[in-house]
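Apart from one protein chain that is not included, each protein chain of the complex appears where it belongs.
Read from first to last, the chains carry the letters A and B; within each, the first residue is number 1.
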Amino acid sequence: MTMDSIALSRQLLDGDKMIVNMGPSHPTTHGTLRIVLELEGETITRATPEIGYLHRGVEKLGESLSFQQFIPLTDRLNYCSSIMNNVGYAHAVEKLLGIQIPKRAQQIRVLMSELARIADHLVCVGVNAVDIGAFTAFLYLFKQRETIYDLFELAVGQRLHTSFTRIGGLFRDLPEGFVPQAERFLVECEAAIDEMERLLTRNPIWHGRTRGIGVISAEDAVNWGYTGPCLRAAGVPQDLRKAQPYLGYETYDFDIPVGTTGDVFDRYLVRTEEMRQSLRIIRQVLDRLEPGPVMVDDPKVALPSKEKVYTRMESLIHHFKLIMHGMEMPVGEVYSATEAANGELGFYIVSDGGKNPYRIRVRPPCLPIFSSFEDQVKGGLIADAVAVLGAMNIIAGELDR
Amino acid sequence: MSELNINDAVMTTRLDAVVNWGRKNSLWPMPFGVACCAIEFMSMMSSKYDLARFGAEAMRFSPRQSDMMLILGTITNKMAPVLRTIYAQMAEPKWVISVGVCASSGGMYRTYATLQGVDRIIPVDVYVPGCPPRPESIIYGVMKLQEKIEKESLSMRKDHIGRFYESLARQEAIQTEKGLTGQQTIREMLMDAADRGAGTIF
Partner (left out) sequence: MVIEHIDAQLPGAITDRHDFRGDQTIVIAKENLLAVVALLHREGFQLLVDITAVDWPERPHVPGAAGAGRFDVVYHWLNLASQERLRVKLPVAEGESVPSLAGQFKTANWFEREVFDLFGIPFDGHPDLRRLLTWDDFPGHPLRKDFPLDGGDAFCMEGCTAPYNNGERSRG
């Protein structure tokens, strides 16, 4: 049964109800998804979401690309925080290979991930506020986001799709001038978050629109497969950075904010506090950043430097082997999860020992969260659907892959 | 009281020039934001880059109130019929900027799911390369469109748009006749066009 016939048949059955088609091109969907809402007056009695409007076939494409070549595709999964996807994917392949990356590479990955987390939360909170009608906060927050993009551009050369990681480390070290600029950002961002909180946290309109909307219990949230800020807002202190530390997260000092009701307001508070905690982590990274290589010293994984390729026979052979035949991959399967801005971002990689992954699966954090949409909005008002959608932070790129 | 000199009060020009001058400086964009490029579009709209400098800040999310469609991101085969409908809903005159490689050519996604360029299903005026293009690039694309509008002939537009509506009628006919979904219809039309050696269905 197609979506259109579902919409039509319901209209025929219940004459006094109204069908509203939200999407696929709708200003509050931020991407492409479609929801067929069944309304009685302004109350939602049913909501049937449909996704797949941005299904680009990434998993299939990955099967015909080598392990390194897949990195640019990971950028485009959650395009609000690309670097975290790079890190998550590289981490999974490193687990498959069984290698440890150098200390400095770990620290820079943490630094960049936390910057990306702030950028993602800024977009999420800012856009959620715009959808509800608070335009001012959006402009204040986006100013900070531009600063983060400037930092990315300085370090990587691209604003959005960074492709910063390589399997075994990073493709380059931080440039000169990055650390002072990042330190300046820390101060400015703190102030901007304060400003945003002054605009929103005690704002009665914001309270009215977000409190008690999208309430979910801890058990339900776990059953729906929630992860990330939405799960923490429901009162489950699950954060992979603490629970299953990777990249040395256990050595940093930070707290995990937890909500109580799981409503939109709690999700906002959790995200805001997470931004502050991320700033704390960044400060610690900047303090302890130690010099050293950013790529593993393993000719079977890392490309040799150009200078060596031109002057040494052995390096030339390694370079040729890596480019033409790819890395030597063990046969096996791994699942590796990292805490992305939206929740648990998992990569399940099956390798048959070839140059390309045999199967590459992206476990998107949004998909289980969005699947609960009907449950979240049923019985609420149509205007609340917009607030819930914003607080879920659906990124179509990773939702549909 | 001195006599009014007609040359001071009246300026002679061509109709094309004066209409196009008006059109190019009041473009109302409709962001068809589907993927990553939409994030850069947000940057372009907000404080630092500020599209208002080009008279194009009046964003309208309804196709009926806008005349410049910005396609921001990958258009998949599933989205293709939606895009055609939305383009058809826009009032004449209308222009399309295809932002980013995915919209322009399918980009890195040469897969079963992705439409290999929106110009196969709707007419495109300006292509902006990049993945994603920087806000400056998108603004440059808008400027290029303004240049194009300036030189446009009003009578030529009719022809250009007429072909699209013809293909839309054909699409509807096939869809009802064979009972297919929009996606399948567009696929059939694309295959048909490929047999004729054409790259587009309009």
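The rule we apply is simple: a contact is a pair of C-beta atoms (placed from the backbone, for glycine too) under 8 Å apart; a residue touches a chain by one contact, two chains touch by 3 or more.
These figures come from a predicted structure and were not determined experimentally.
*Asks:* Out of A:186, A:286, A:367 or A:381, which touches the unshown chain?
*Replies:* A:367
*Asks:* Return the single residue from A:139, A:205, A:243 or A:323 that touches the missing chain.
*Replies:* A:243
*Asks:* Among B:116, B:146 or B:171, which residue is in contact with the omitted chain in the full complex?
*Replies:* The missing chain is touched by B:116.
*Asks:* Quick one: which of A:25, A:66 or A:106 touches the chain that's been left out?
*Replies:* Selected residue, touching the omitted chain: A:66.
*Asks:* When the complex is taken as a whole, what residues of chain A touch the one chain not shown?
*Replies:* Where chain A meets the chain not shown: residues 1-3, 51-52, 55, 57, 59-61, 63-64, 66, 95-96, 98, 220, 222-225, 227, 236, 238, 243-244, 332-335, 337, 344, 346, 348, 350, 354-356, 358-359, 361, 363, 367-368, 371-372, 375, 400-401.
*Asks:* Which chain B residues would touch the chain omitted from the figure, given the whole complex?
*Replies:* 77-78, 105, 110-113, 115-117, 120, 180-181, 183-184, 187, 190-191, 193-195, 197-200
Basically, only the chains that are shown with their structure count from here on.
*Asks:* Which stretch or stretches of chain A touch chain B in the complex?
*Replies:* Within the complex, chain A touches chain B at residues 2, 24-27, 30-32, 52-58, 60-61, 72-73, 76, 79-80, 123, 138-139, 142-143, 145-146, 149, 159-161, 396-397.
*Asks:* If we count contacts the way the header does, which residues on chain B are in touch with chain A in the complex?
*Replies:* Touch residues, chain B against chain A: 32-36, 38-40, 42-43, 46-48, 61, 73-74, 76, 78-79, 82, 86, 102, 108-114, 131-132, 134, 181.
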